[in-house]
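Every protein chain but one is kept in place in this view of the complex.
Here the chain labels run A, B and C in written order, and each chain numbers its own residues starting at 1.
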């Protein structure tokens, strides 16, 4: 059962990331099957679908956190499992759970995200981090323990990684959750910047993206019929 | 005075080690508590300064909006 | 960034977080101290009996104290998504997770070693056996942390995995208990303890080198 893929192929060389016949069967239930998907540099994909359609699962498969039940995911034409090191250097994944430590301050969180993201020049109290925090409207809260911030503010702390990372491919699960209007606008602005620099983004979101100048492509996960089980 | 000389006072009739050890350790524990209280005040001072710095920074930011540069 | 720096970053982050939640590290130690106190109260303060059972009490209490702290080893990181991020690093997961195990040892195993003279004193252990007790803990606790991490990783997805962790791990701890208490007893009687300590060291080295593979596999399994 093949999903229609709504790409208008802009270039013909190997896609940055593509999924070939990927299926997910969880607890005897088929979430999606034989999925074809290809992403090229500079593209923004939004994966939509009803609750439980398998959006997060698909993202985790594309990020290499989950093994597909069948089929495979390829980065620059190489199978992920064999190409893990290079892939993870170019990947920034922010899941539903945002890896923000409630026991650390916003500034410390940003610092450690940078550190663990491979930036060895990162220092606590880095000027660059201050810039990022200011852009995200977190100035004045940088020394507060993150656990004491509101959900939206914590989300902003998590999203600082989009400003500090050098990864080419972003995989974001519901990045707009808990953000206010300002935050959403800020994030979309950053998306545009990233795409203009040749980066690519895959994300899930319930919200329709508001910016007309973002070259958005859609992949809809429709609920599958039971017949898929027989495959 | 229960002792003839200062040396005898230090020896405590052969129990000097125990008597002075217990006095020394007790002093250490109590001084530790007092020191912790004094340091606690310094920590509070630092927190208060952070709070005020935060207030100032916010005030400054309201005057001049976010600059555009990103990295 | 080379992987050694990354390793240190993971360790430093864990230690910083532990410094913010001091009671998590201290509570198992207090538990240990209280358990050790309960024995004289239950058995009687006679020095001869206490001396006889001291090695066993201290080691059993140490095992229980280790179990107490294990539940949180990966749980917080799992719940807030940090563990996912470790899986997505270019460095092998088995390698980065050893930093977390090392942090756990520094916060639970090492304090046990430092606390051991006090426990020995409370239970009237002969002075000759003190160093053997400390040494047996020093050599044995790395294995406790590494084995414990396997148990903690295996039960990550369970909401209340605490009692299950004990069921999984206590059988694995038995060899350590046997050789460690035997070493302490022998030292108290003035006998040779090199064999027991060497076996403890061998168990620890083996566990610490092999366990990370199991821990990493268990963590990846829990990502589903």
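FYI, a residue touches a chain if its C-beta (ideal position, glycine included) is under 8 Å from a C-beta of that chain, and two chains touch if they have at least 3 such contacts.
We adopt the following convention: contacts and distances are computed from a predicted model.
The complex includes a chain that is not drawn, and of the options "Sarcosine oxidase subunit alpha", "Autoinducer 2 import system permease protein LsrC", "Heme exporter protein C" or "NADH-quinone oxidoreductase subunit J" the UniProt name matching it is "Heme exporter protein C". The chain that is not displayed touches the following shown chains in the complete assembly: B, C. Even with one chain removed from view, chain C keeps its contact list with that chain: residues 22-23, 26-27, 30, 33-34, 37, 40-41, 44-47, 121-122, 124. Those residues of chain B that touch the chain absent from the view are 1-3, 9, 12-16, 18-19, 21-23, 25-26, 29-30, 32-34, 36-38, 40-42, 44-49, 51-52.
The rule we apply is simple: only the chains that are shown with their structure count from here on.
Across the assembly, the mean Cα position most removed from that of chain B is the one of A. Centre-to-centre spacing of chain A and chain B amounts to 47 Å, using the average Cα coordinate of each chain.
Chain A and chain C, compared by their mean Cα positions, are separated by 37 Å. Partner chain A is touched in their complex by these residues of chain B: 50, 54-55, 57-58, 61, 66-67, 69-71.
Across the complex, chain C is touched by residues 60, 63-66, 84-86, 88-89, 91, 93, 95-104, 108, 112, 115-116, 118-120, 145 of chain A. On the chain A side of its complex with chain B, the touching residues are 128, 131-132, 134-135, 137, 139-141, 143, 163-164, 190, 193.
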